[in-house]
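Just one protein chain is left out here, and the rest sit where they should.
So, subunit A:
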């Protein structure tokens, strides 16, 4: 969910591009980034609907959280926040008890197995203070009473481009490759309070596993659990015999399909025939329309039209003018 207040801001010198570093090397709004909720759709209500799954029936699959009992979910929230709230669109607030409620309902309905919440706002740790569902791990960039700061200012764009917590999280992941088995505890302990200018706080009381044993790919990297397929399911003779019987029926179906297609084509030809039998007026009108469509320099036509219009107007309006100003008053008065 991106409120797009930066990417689509009229004052953004690089429209639809969001950088995380002043060297502008990486455009975070790249080609294969899919944003499901943009702009005005980012509301507290929609956020809670996504979490709990309570959508209207017509909402498409791309806007739903399609998780089940075995899913691991990463929830990353960043923006402005305060004591027990997070700000949405500068006008609404997400309260910590609403978030805790939504997570509790998700757990009741088995919508996740493990959930990692990362919050990067001022007083971030207060946002998950009311959680009490098992299987949830949460880390915030600052504690109650502390602010979270941005990392550096991009003087070209004119605003700070990334927050400190996010910057150091990205830096941690840039150092890893796919086969490294970094654990979550190494991620959580990599944050330096002096560099961040705030103290990160994480709560593990609701999470059963030890952080040293959990790999970061548990939540990051879209990694799937896989099982090898040992054998294919083969039948021996019966399949071949049934196959030879099938083609007869199959070919009938193909013929029917071909007939269907043919009938469509016939309809089209009959349509054109009908046209020839129309009255001359409609024929001319259709021809006129066809000609119009063929005109390429349409704007020159429009200009000609304007030029022609004035004298035409004068010719038509003149008698009317005459009547209204000279003749009518004499009749009336």
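Everything that follows uses one rule, which is that a residue touches a chain if its C-beta (ideal position, glycine included) is under 8 Å from a C-beta of that chain, and two chains touch if they have at least 3 such contacts; residues count from 1.
Assume contacts and distances are computed from a predicted model.
A chain of this complex does not appear here, and its UniProt-recorded name among "BBSome complex member BBS4", "Acyl-coenzyme A oxidase", "Putative phospholipid-transporting ATPase 9" or "GPI transamidase component PIG-S-like protein" is "GPI transamidase component PIG-S-like protein". Considering the full assembly, A:179 is the residue among A:179, A:281 or A:310 that touches the omitted chain. Only one residue in the set A:227, A:279 or A:315 touches the chain that does not appear here, and it is A:227.
Of A:69, A:90 or A:212, it is A:69 that touches the chain left out of the display.
On the side of subunit A, touch with the chain left out of the figure occurs at residues 32, 44-45, 48-49, 52-57, 59-62, 64, 66, 68-70, 98, 101-102, 105, 108-110, 178-179, 217, 221-239, 242-243, 246, 250, 253.
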